[in-house]
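Every protein chain of the complex appears in place save one, which is left out.
Per-chain numbering from 1; labels A, B and C assigned in written order.
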Amino acid sequence: MDGLTQLAELLREFPGIGPRQARRLAFYLVRRDRNWVDSFAKTLLTAKSEVRTCTSCMRLFPATGDAVDCNICTNPSRDTAMLLLVEKDVDLENIERTGAYSGLYFVVGGTTSALDKDPARSIRLRELEQRIKNSDLREVVLALSATTEGDETATFLRDHIETKVDTKTVTITHLGRGLSTGTELEYVDKDTMRNALSGRN
Amino acid sequence: MDGLTQLAELLREFPGIGPRQARRLAFYLVRRDRNWVDSFAKTLLTAKSEVRTCTSCMRLFPATGDAVDCNICTNPSRDTAMLLLVEKDVDLENIERTGAYSGLYFVVGGTTSALDKDPARSIRLRELEQRIKNSDLREVVLALSATTEGDETATFLRDHIETKVDTKTVTITHLGRGLSTGTELEYVDKDTMRNALSGRN
Amino acid sequence: MDGLTQLAELLREFPGIGPRQARRLAFYLVRRDRNWVDSFAKTLLTAKSEVRTCTSCMRLFPATGDAVDCNICTNPSRDTAMLLLVEKDVDLENIERTGAYSGLYFVVGGTTSALDKDPARSIRLRELEQRIKNSDLREVVLALSATTEGDETATFLRDHIETKVDTKTVTITHLGRGLSTGTELEYVDKDTMRNALSGRN
Partner (left out) sequence: MDGLTQLAELLREFPGIGPRQARRLAFYLVRRDRNWVDSFAKTLLTAKSEVRTCTSCMRLFPATGDAVDCNICTNPSRDTAMLLLVEKDVDLENIERTGAYSGLYFVVGGTTSALDKDPARSIRLRELEQRIKNSDLREVVLALSATTEGDETATFLRDHIETKVDTKTVTITHLGRGLSTGTELEYVDKDTMRNALSGRN
């Protein structure tokens, strides 16, 4: 198999890239000039080397020196009594972008469900237990997608966390459900409408 | 202009029907047999005659005899201390379908904004004032779409209603905002995320 | 069942109208004023009465007086040696709109296939035989959709017509296949590309 075809096959592994686009990207890449291609490869290798998993929140962060914790976890102005759990790095970034949350995060790294015999294989269960043990939490926010996987993961996490913390002092919450921006009332599904009604304020 | 073309032009006035589909529907209608066409015309005329605007909630309802109020407004098991305002009939039906609301409704009939010089032309303002005057309300729910028009209408209604009711006894609420069912966290817009964070529960 | 609901159920039978849009259209219709509704019903009934099936091409046409043939079939400047077969009225109108065809038409009224045991139930087979018998045709154009149904109908029609006409004097043709306007070469399917290659000119 020639290099161009091999390249296209690796590009196909990228999330959201089909076989046709993979082929097109392969051509695009080898059509770029030598300098760009070298620089792209170098940037990729640098990013990979540079990036470290924060020992506290498990997100990827570009580390310098001996840093083991990311800039959010080490930021003294963040509220350490709040912990928000997300599935993945981009979810965390999307929340951080709002500027509306000032607590800490934990990236669970996947989804699970009640039927999952070994949830620790899909999500960072032991790291999470470690994180919440002896911590001084007031609230744990389960910030999962409003999908079946998200709901099942949230249910699992809630049940599990309740066995690990003092539920008298730690509140476990979920992101609010209701009308998302732009929704026309006429087209709202039954579930969302029910949530919007019960969550009226 | 022949009848088929005239028919297609009237069908074009229907909401959401383009010129091509209007033509197709015109052919469809004249291809149906005589009985069906007669029955369709008759049903349309009957529905138009039968339908009345409820004097209490302003929704259209199929009336029999001398009824002036619809079956929701005259249902003794509905909670008369709650009034939910919607823009249009289909919004009301969509809420009713959830089975999660047992109060009464009021159909304002349109949208308005602070800049609208004569809001009474776009929405049923006087009928609304009449409806809430001397009523024994505990809560008014503003159930507008989560769009710019919906938001501006809700703001206008809230301001206006606050001048007409005793705000110590009547609470004015809005439908809850947040993640709608099916939303993936990665793709949530900033506004919705903020609402989901502040409305966490 | 009330008139409004009955109306919505009849609107659901319209091609391309779902249950939600049917409900919305029903509300739209009864919200229109009395005059408009009366005029719509009258136009529908007029169009239905006025419209006749052309005894020659089988298309619907708005007839006046005793006319039994449509304005295309009776137009002396059309080329009577060419007959173009379409599935339905709107296909004919779409071809007529191009101004690029000056022969006559025949609306077969449906699709069929080799497996269809009684094709005369799906398409106007006897009327077609009648139409081509003793006619002075030079070419029959099979103008069916480039879909499986269209292709199978075209194959059936070709085979059938070949048994009814003198194939030495009558040519049977199909619409040209190839790139449709706006097609980017990169995204063309295999079939279309083969047709575009073999039909190059």
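Note that a residue touches a chain if its C-beta (ideal position, glycine included) is under 8 Å from a C-beta of that chain, and two chains touch if they have at least 3 such contacts.
Remember, it's a predicted structure, so these values are computed and weren't measured experimentally.
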Options C:130, C:147 or C:167, residue touching the unrepresented chain: C:147
Absent chain, residues of chain A that touch it: 2-7, 10, 14-16, 21, 23-31, 34, 37-41, 43-51, 60, 62, 88-90, 93
Positions on chain C where the hidden chain makes contact: 86-88, 90-91, 94-95, 97-98, 100-101, 141, 143-147, 150, 173-186, 188-201
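Here, only the chains that are shown with their structure count from here on.
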Separation of mean Cα positions, chain C and chain A [Å, integer]: 54
Shared-contact residues (touching 2 or more other chains) in chain C: 24
